[in-house]
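Shown here: the complex without one of its protein chains, the others still in place.
After this line comes chain A, so read on.
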Amino acid sequence: MTVDLKTIAIEPKRQTFGHIARRFGADRPATRYEEATLDVQATANFHYKPLWEPEYWHYDVRKTQIVMQDWYSLRDPRQLYYATYNIGRAGWNGACERNFALAEKRNLLGGLDPALRGRIERFLLPLRHAHWGANMNMSEACQRGYGTAVTAPCIFSAGDHLGMAQIVSRIGLLLDGQTGHSLDRAKESWMTDPAWQGVRRLVEDSFVERDWFRLLVEQTLAINSVVFGLIYDRADAAWDSAATTVSLLTEFMADWRDDEGRWVDAVISGAAAESEANKQLISRWAARAIDRAAAAARPLAAALLGDEAAAEAAANDARTRATRLGVTLDA
């Protein structure tokens, strides 16, 4: 038996907007991702040059050396638009809340010996500043970039990094009994501890990068893979008896890295595949950025784990990934 409701059949005049139908080459129904993304940014007939950067329009393809025939060819394989982004993150966050509730209830970070607690304060908590730096860079790539297909995921990523900086902060508050003292000490490490200075210099240098696509490569391929990769993926030994708790409380970060990785890989491989010139630029940028990130992470790895091998291994992960994206690193 089927139940068949009778409704008035009304034939639509068109299936989607004109700019989308032209991209399809046919008038067929579009997804919500496509309608929310494609050709949404203005492209022509701007009125005034920015007072703060009169050499460019506020939307200007010349703000990077990467040249794309169509910036909307760099689609997001996750097909995120605002609603799906927030609903997805709210889901991860629900798990995160449960994990924090469990850690609090079982006092999982309460009884740590002082040396281990000190290690977490000194090596895990300063990542909140690295996430904040990433937030700044992804906001920059959003405001400076070209085409909604690339720039919308950048502001999503900026939101992610702010969220992750706050999750790391909450780990600190769990450690210090909600006083905030651990966060003060972690900031001190970030600012003065020799182990962190290479990373802080790396992040601060990225703040003055004017080419937004290069900034995107540096942040996502080098800093994310090497610095976050080192601390989140390759430091379990250092967290000792707290390793399970740390991985429980940073589950959001693991979800995020898989998710964002899919997008970044599509953007970088798409841009590199567009032309030999793009490929060479990205190769040069990636090689230099990964080398610099590795150099910055070595003293961190040495201080945390006793040798530099984990930093090199994280850098090699980044190199393998870059090569998979069509980038040549030995030029």
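In this section, a contact is a pair of C-beta atoms (placed from the backbone, for glycine too) under 8 Å apart; a residue touches a chain by one contact, two chains touch by 3 or more; residues count from 1.
The criterion applied here is as follows: contacts and distances are computed from a predicted model.
Missing chain, UniProt name from the options "Sarcosine oxidase subunit alpha", "Phenol 2-monooxygenase", "Dihydroorotate dehydrogenase" or "Glycerol transport system permease protein": "Phenol 2-monooxygenase".
In the complete assembly, the contact with the undisplayed chain comes from A:W190, out of A:W190, A:W263 or A:W285. Set against the missing chain, the residues A:V3, A:A26 or A:A44 yield one that touches it, A:A44. Only one of A:D113, A:D205 or A:D307 touches the absent chain when the whole complex is considered: A:D205.
Within the complete assembly, A:G163 is the residue of A:G163, A:G229 or A:P299 that touches the hidden chain. Residues of chain A that touch the chain left out of view are 7-8, 10, 12-19, 32, 35-36, 39-52, 58-59, 81-83, 86-87, 89-91, 93, 96-97, 128-129, 131-132, 135-136, 139-140, 142-143, 148, 151-152, 155-156, 158-160, 162-163, 165-167, 169, 173, 177-180, 183, 187, 190-191, 200-201, 204-205, 207-208.
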